[in-house]
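Report on one structure; see the data block that follows.
Of the protein chains in this complex, one is absent; all others appear in place.
Up next is chain A:
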Amino acid sequence: MATPYTGARVLGTNAVISESFAKQLTDLPAELLEHILCFHVLNHVDICKVSCTCKRLHDVCHGRGKVWAHQHKLRWPRLQRFYQQNESYDWLKEFKTRHMVGQQIRRTVESISKRFFTEVPCVGQVLGDSFAEIESLGAPEHFCADELLEILNSDKRKCLTLKYYAKKILYFLRQQNILRNLKVFLERPPELQSALEGAVLVDQYCNPLADVSLESTSAQIEEITDKVKKNLRVKNATHPSLRASDCFVLENLEFQRQVICALNAVLYDQLQYKGNERDYYNPLNSYIHQVLLRRTGIPISLSVLYMTLARKLGVPLEPVNFPNHFLLRWCQNQRRWASDDIYAYVYIDAFGKGKQLAAKECENLIRHQVGADYYSAISTSELLLRMVGNLLNIGKRGEGNEKSYQLLRDSLDLYLIINPDNVQYLLLQARLYFHLGIWPEKVLDILQHIQALDPSQHGAVGYLVQHTLEHIQHKRHPVEPEVKKRSVPEHRDVLYSVGLIMKHKRSGYNCVIYGWDPKCTMSQEWINTMRVHQLSKGADQPFYNVLVQDGTCRYAAQENLEPHSAPLEIAHPEVGRYFTEFSDTHYIANEELQARYPEDIFTYLTQDEDTLRYCT
């Protein structure tokens, strides 16, 4: 307790015994009440309750907006950058809207799991309906993205299923946004389509969850041009590029030569950029932010970089769609107008350290001859088409895993935005979706489009239409999930539960079980190929569906698996589809998986198979 004043009091001459200024909370001035209400021990629930107590407190809470502004900032700090500093907002409304969007998003994410447990998850397919509800709230897009990010950033080992679908939704939403930007970009007049911006859009679309932006990429480009200017200054302190701002062209060829020389010195000698010969087919070589990060790439991506840098320093280079090896061309005529003479240019190999080649020398690079057409300059759209085509081919060559299919899907989307009526690629897209078993309604749309463009395709189209319609029909009668109970006699040999972390005795890999069959259910062909009959119990033993550490899904025989002595988390992207949480020793099945394996509790086994101990 504060000690009361003891000791002699001296009353001054103007002594006035005044009354206390504040007997009650409500007597405090508004600023102080706001100050109290802005302490972070109080959340929005408390503020609501306070505002219900009396008129004065209600006014303080709602009056100047400071209290709700604070709550908003406290709860969603990431959203602050969407609000202007000196504008006033209805902060309670902002809070409510964001709150409701958050709840709606969570409901959507939670409901998706049920829907996609047996089908292949395709966000585009489901979001049509759910998002109408969210859109009706009139909330800005970044509210949705913010809630999804909140889900993704929550406790690492919990809510795995929510996170799994939240990630897919965020991926899809961001892609939609980027696609819109790309469409706007492509509608601009060609002079306003910078290759860099196009390359950034491609990069963003294929990596929507990464932090790629035109601003950060341009900033990195700026750093390199500064280095080039420094180099240039040493050789020629009065070079015009040192003074000029962007968007200028050097008239004098000698000045241009000096820039190119400095650029080569900085890019290839100082910064050690080089063409990626060892790992040519890595998709990272096509993404401009990776090119800047790893200082390597393929001819087209390095050319985009080189061209952008040169242009900023006053040297206009043009992209050349040379077969197998993308090049840049540099006009050697003092006069600026475009020349059709292929010998009027020097060709630059950005992949090969900026080596300069005369027209026919380029053919040595690719070891066959080409006609003059192949030496002409192309537009940004055509450049992007080639870039996307590269990614498509990489996707096609891929191992047929989720990553390569995703790349194929993404690059097809991009291709068809730039070139929407290409029948060959439309057909490829339809076939791909059909093969993956996703979004049959969209497949039908694509097939209709193809019919309209090219009726001669009716053979391939007809086949796909028929089977897609069957697929849609089949979906209308959802099958009851197959429930597998351990207690029935046929299953008595099944030792292990879903969620257990196992080790493969022969291959040594770590995995988690997400399903089992009492006997091997694969075809005879599979059994023969995998040499199942060579196992001591052959195909006549329980087999387990497992998610493996390396990202694959496998089907393993019981005798080849043993419980892992030191259970660990399995870093497989599909874990969230089946499990909600990792609890130190095993994964906990989500609702959908539990419904199918209701009696699978975490079983602890001794080495001796005859005596089994069960613990929950």
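Simple rule for what comes next: a contact is a pair of C-beta atoms (placed from the backbone, for glycine too) under 8 Å apart; a residue touches a chain by one contact, two chains touch by 3 or more; residues count from 1.
By definition in this document, contacts and distances are computed from a predicted model.
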item: UniProt protein name of the chain not shown, from "AP-1 complex subunit gamma", "V-type proton ATPase subunit a", "S-phase kinase-associated protein 1" or "A-type voltage-gated potassium channel KCND1"; value: "S-phase kinase-associated protein 1"
item: Residue of A:Thr26, A:Asn324 or A:Gln424 in touch with the missing chain, whole complex considered; value: A:Thr26
item: Touch list for chain A against the chain that is not drawn; value: 1-5, 9-18, 20-28, 32, 35-37, 39-42, 44-46, 48-55, 57-58, 74, 96, 99-100, 102-103, 106
